[in-house]
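Heads up, one of the protein chains got dropped from this complex, but the rest are sitting where they should.
Naming follows writing order (A and B), and every chain is counted from residue 1.
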Amino acid sequence: MLGAGIIKGMAETARNFIGSYTEANLLVTVEYPEQRLPLKESMRNFPFLVFDGEDWQKGLRCVACQICEKECPPQCIFITKDAAKKPDYMGKLQFQPKVFDIDTSVCMSCQICVEVCPFEAIKMDTEFELSTDNRFGDLLLNKEQLARSNEHYHKIHPTEATEVDERLAGEKAKAEAKAKAAVAAAAAKPVLPPKPTAQ
Amino acid sequence: MSDAVVTPLEGVFAPLQFPEPGAPRQLNYSVAPKMSADGSVAGDFLEVAMGPQHPSTHGVFRMDVVLDGERVVKLKPVFGYLHRNHEKIAENASYLGSMPYTDRLDYFCSMTNNWAYALSVEKLAGLQPPERAEYIRIITAELTRLVNHVCLVGFLLQDMGALGTPLMYAFREREKILDLFEALSGSRMMCNYMRFGGCRVDLPAGWLENAKQVVENFPRFLDDFENLLSANEILIARTQGVGALSAALAINAGVTGPLLRACGVNYDLRKVDKYGIYERFDFRVPLGDHGDVYDRYMVRVLEMRESLKILRHALRDIPSGPIMDPKAKIRGFRPKIGEVYGRIEGPKGELGFYLISDGGPNPYRYRVRPPSLINLTILEDMCLGRNVSDVVVILGSIDIVLGEVDR
Partner (left out) sequence: METLEQIKGRITAIIPGARVDLIPNECPSNQPSLLIDQEHGVRIAEFLRDDPQLRLDYLSNVTGVDWPDTIVKEKVKVMKLVEGVETEVHGVVERKKQGYLEVVYHIYSIAHKHGPVIVRLRTNDRNVAVHLPSLTPIWRSAEFQEREIYDLYGVIFDGHPDLRRILMWDGFEGHPMRKDYVEPDDYEYEPTPHDEVLERARSHQARNAVL
């Protein structure tokens, strides 16, 4: 019958229209910004730098190794090493960044800097409302703007952050045990010089 | 600070010049004389540039069409408006660094793009992803196929004049799948999820249940969708017999994917190459008979149903275990000297990556075989002698994404 397909189609659209008031399956949008969907835990937007403790300058985990700068596909990270060293979470003296800039207008949120970082120092933030009215300056974020506390990291990615903390604690414990063993070995055999592996 | 920096823009945008009233108007189409056999002028051809800013061209794609009245006598596609030399960028980036760029090729199907690239590099370096990673890859790739086909059908209907409704229904379902991708990879469209030798992260808690839910609800939506469309008189009138393509020409022109199968050629790389672990899954390859637009539409709808079969099977059987090959390296990845061509059955056709390694951290040569571009080879053949309104439908049925055509 001519027109049967059209009548069927109209019935289908009517069903969808009415259903969008009653069925959750048929209405997937919300009225942003009044209503918001909960953010997914794995969501990523732009990177930030993690610091431990209260003071961001002291606790910054970044050691300015510049691996992320090299690996960043769109080349949006700029790092300069500081001449002075400072102790990291294991107590080892490490470099620190003097300048750490990320050009978020270039960044494509690919998370490769996070993957290549051996020090768990750079992570992805979930903040997405970042628009500015200055086209040229405000999107280049510096070290201070990038620094976020470990608590913030725990708040946005709880599972991942707990894993990272456990791994770091494990490494620290291992290093401490090794150091203790070295001290014990040195005490037991005071005549021999300490082996190079025990350091 | 703003004053000093904004100045470079001055002078770049010249003020708009409005023509004097009464001045001759410049037209953006030309009229060429049509010669009859004895050399006399028999009428006019009209030369029109369709695109690049035209909603029916699915992006910045242009067709220079020569028309005899309403009939197409010549059609030349014009590319390059979105060209960014992806291949050169990749030759200057590390192997891993090209992975996020592959997301941007066919931005509807980042998961399959990732897989094609990861598969090629794995062949080059001799890596073998573990079982669970293979399952995750199949699940994400088939979900991507659903997203692509359902949106394509929506866009095709939009090109035919069904403004909005089918496309919005398609986008509603796509939204649910993109939510799954976001929960898995952190990004809805630019997933950047697969790695050489596995996947980046394991499935989050509860993901499989959500995916099962989506897969369970999808057939009902598909029934509704088909109820709305498949028997619709307007759709049938606009698509049956339009843009018919013979199997011999399709094979010779390198057409792949649903377009080729709509011509009745049984060539699906999931069956032919058996890459990944596709040979464990029971699914059929839908084939068309006439090679016209309606067959392409039906092949895609049937393919979605087969994908759902694979998905149900994979979501049930997925084992636990590691997701990365222990031999795989994130930093300092340097495959041996050699070359490889790896290909997968992307939603749009055969997506291949050809890589030459010179032993360094960057590929010496990185080439993408874009299915969208090569499927356009036969666009002129399909459009000759048809009306302009059919050109729009035929182009819609080819399923191009300009991020991949122009690279």
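Here, contacts are C-beta pairs under 8 Å (C-beta built on N, C-alpha and C of every residue); 3 or more make two chains touch, one makes a residue touch a chain.
Predicted model only: the values in this text are computed from it and were never measured.
Participant: In the whole complex, not just what's shown, which of B:Leu105, B:Leu124, B:Leu228 or B:Cys383 touches the removed chain?
Facilitator: With B:Leu105, B:Leu124, B:Leu228 or B:Cys383 as choices, the missing chain is touched by B:Leu124.
Participant: Write the list of subunit B residues that the hidden chain touches.
Facilitator: Against the missing chain, subunit B presents residues 5, 8-9, 12, 79-80, 83, 85, 87-88, 123-126, 249, 251-255, 265, 267, 272, 335-343, 350, 352, 354, 356-357, 364-365, 367, 369, 373-374, 376-378, 406-407.
By definition in this document, only the chains that are shown with their structure count from here on.
Participant: On a C-alpha centroid basis, what's the spacing between subunit A and subunit B, in Å?
Facilitator: 31
Participant: Which residues of subunit A touch subunit B in the complex?
Facilitator: Checking each residue of subunit A against subunit B gives 2-6, 8-9, 12-13, 15-16, 25-26, 28, 40-44, 67, 71-73, 108-112, 115-116, 118, 124, 134, 136-137, 159.
Participant: Flag every residue of subunit B that touches subunit A in the complex, lowest number first.
Facilitator: For subunit B paired with subunit A, touching residues are 1-2, 5-6, 93-94, 96-101, 165, 169, 172, 175-176, 179, 182-187, 190, 192, 200-201, 204-205, 217, 224, 227-229, 231-236, 330-331.
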